[in-house]
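Selected chains from the complex are presented in situ; the others are not included.
Here the chain labels run A and B in written order, and each chain numbers its own residues starting at 1.
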């Protein structure tokens, strides 16, 4: 059980039973049993205020994470997994898509070449060759990641505009 | 005939495009200079040639197939042109040598990878150090990585939107600045064109200072790098800006400083009237 706990701790993200088996060389049955015990153990200790951590099911996977009431204390110390500079570039791509890399370069400068490469590696955008430049678009993974329920481009554009307006209005209050 | 021979001595017989390419090479070579009359000999010799010219990987050649094929041919024809046969066998030998060179060098590479550490000279250190260094290299490092959580969290939609807004503002400012600079340059060019005669130089300086003063008025008392009021890629503009700034500094209207001499950024700050003595 402690071995499975070690695996869950170090993954830092939801992992499947298979991944845990692979990392620990334990059998599927054993891992599943250990996970159930861990969920119970953390739950009971959490309710007694003995730990801020919980083990919980996320889809078909399992994760070790902070209990909701402690989440705010963790936010500041854990970094964003996508650096801000990349967020900026991908937000432009999503807004203007399909957009030529050359056009993007005119907007923000030649840093885009590096950013596009990294964004492709992250799986957020895809590109196809078009003459001397590349045409860039968001991938379905991107929509999934940010929880967009639609992949309709116009709707997303509207959504971004709308959201920004609301944030601005709130800031001006 | 030619196709048969090539596909026989090539290991990747299923690779049609590869075969076609080689045939093309052979045709090209055959048209220019060919010393072997027999198409069989010519096909083989040219295939070997390609290997030696590094157009073809030596490992694409199946030397066993080749020797079987060649022996058959000698048996069937009953007579043999020894000079040609000698040439072809020599070429086959060269291909074999290339193949074995590959094996040797890849083995050497592997050995190097495993044994990249030098001999530790035992006279070099005190006993403790010698023992430690040897043990580290032979038995492995005495360091263990601590396993921690990857403390990264997903990015939220709000963060994406904030990033979008930020970058849009940045682009807007950039665009404005670019436009402004273009206008100023246009103005400057007009003025430079108008100025002529003996007074041109004096007039120019006065005009230039006016332009720069105009740009400086947007400082609002804060310090800014010189890049904000002129296009540093435009040499003429840089000269004009700096000479005007030096004049204004002497007049006590601004202060100028540089971060690191001689390549650091130059900053300008307007001196307010009440600050003047």
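Convention: a residue touches a chain if its C-beta (ideal position, glycine included) is under 8 Å from a C-beta of that chain, and two chains touch if they have at least 3 such contacts.
Just so you know, these numbers come straight off a predicted model, no measurement behind them.
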Express the subunit copy numbers of the entire complex in terms of the labels on the chains shown. A x2, B x1
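Basically, only the chains that are shown with their structure count from here on.
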Whole-Å separation of chain centres (CA-atom averages), chain A against chain B: 32
Which bits of chain B are touching chain A when the two form their complex? 147-168, 170-171
Which part of chain A faces chain B closely enough to touch in the complex? 6, 9-13, 74-75, 77-82, 84, 87-92, 95, 107-108, 145-148, 160, 163-164, 167-168
